[in-house]
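This part shows chain A:
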Amino acid sequence: MQNLYIILALFLLLNLLAGMWRILKGPAAADRMLASQLFGTTAVAILLLLAQIESLMALRDVALVFALLAAITAIAFVRRNWPQEPDDAG
Partner candidate 1 sequence: MGAQLIQVDWAVVLIMLPLSAAMLGFLLPGMARNIGLLAALLILFTVVGLGWQLTQTGVYSHVAGGWLAPLGIQLHADGFSLLMLATSAIVGVAVSIYSTGYFKAADDQRFWPTWLLLWAALNALFLAADVFNLYVTLELLGLSAVTLASLTGSKDSVSAAMRYLLSTLLGSLAFLLGIGLLYHQYGSVDIAILSERVNDSTVSWAALGLITAGLALKTALFPFHFWLPPAHASAPAPVSALLSALVVKASFYILLRLWLGLFDFQQDSTVANMLGILGATAVLWGSIQALRQIRLKMLVAYSTVAQIGYLFLAFPLAQTGGNRVWYAVAYLMLSHALAKAAMFLVAGNMMLFGGHDRIVNLDRVVQRLPVTVAAFGLAGVSIMGLPPSGGFIAKWLLLEAALAQGHWGIAGIMMLGGILAAAYVFKVLGYAFIPSPVPHQAVSVPARMQWMALLLATLAIMAGFVAQPLMQLIGIGALFDSTGSMP
Partner candidate 2 sequence: MEAVGLWQSAFDLMLGFSLFGLAWRMLFCADLFKSIVLFITFGLLMAIAWVRLEAPDVALAEATIGAGLTGALLMSAFAKLRTLDNSLKSGQPLLPRPRLHVINFWIALLFTVLLTGGLAYAVLSLPSHSPGLSDAVMSQLDSSGVTHPVTAVLLNFRGYDTLLEMAVLLLSIQSVWSMAGMSDAGEVHTSPVLNVLIQLLSPVLILVSAYLLWVGAHAPGGAFQAGSILGAAGVLLVLSGRPLFNLKKSWLIRLMLVAGPAAFIALATLTLINEGQLLKYPVANAANYILLLETLATVSIGTTLLALFVGSQTEAVQQDQSHQ
């Protein structure tokens, strides 16, 4: 079981790195932002897996905080960067 969890975590980490390509590539700011949001979700999953592996339940709190705060940068982005630049993708 332990083995499975860690392999899964590794797979998710790989996934995350593959998503990095979107951040580096863009082209629009929104693409980059969305990719980083996806990372937030992946990170939550990784944390939950690590919580199982290390049987440390406190890590679930970390995952919870992650899930809640992933929104803040996205909202900061939408609020501060989005409206002023409607045709950003061009």
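Candidate entries met the following condition: all candidates are chains of the complex that A comes from, given by their letters.
By our rule, a residue touches a chain if its C-beta (ideal position, glycine included) is under 8 Å from a C-beta of that chain, and two chains touch if they have at least 3 such contacts; residues count from 1.
Please read all numbers here as calculations on a predicted model, not as lab measurements.
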Among 1 or 2, touch partner of chain A in the complex: 2
Of all residues in chain A, those that touch candidate 2 in their complex: 2-3, 6-7, 9-10, 13-14, 16-17, 20, 23-24, 26-29, 32-33, 35-36, 39-40, 43, 46-47, 50, 53-54, 56, 58-59, 61-62, 64-66, 68-69, 71-73, 75-81, 83-85, 88
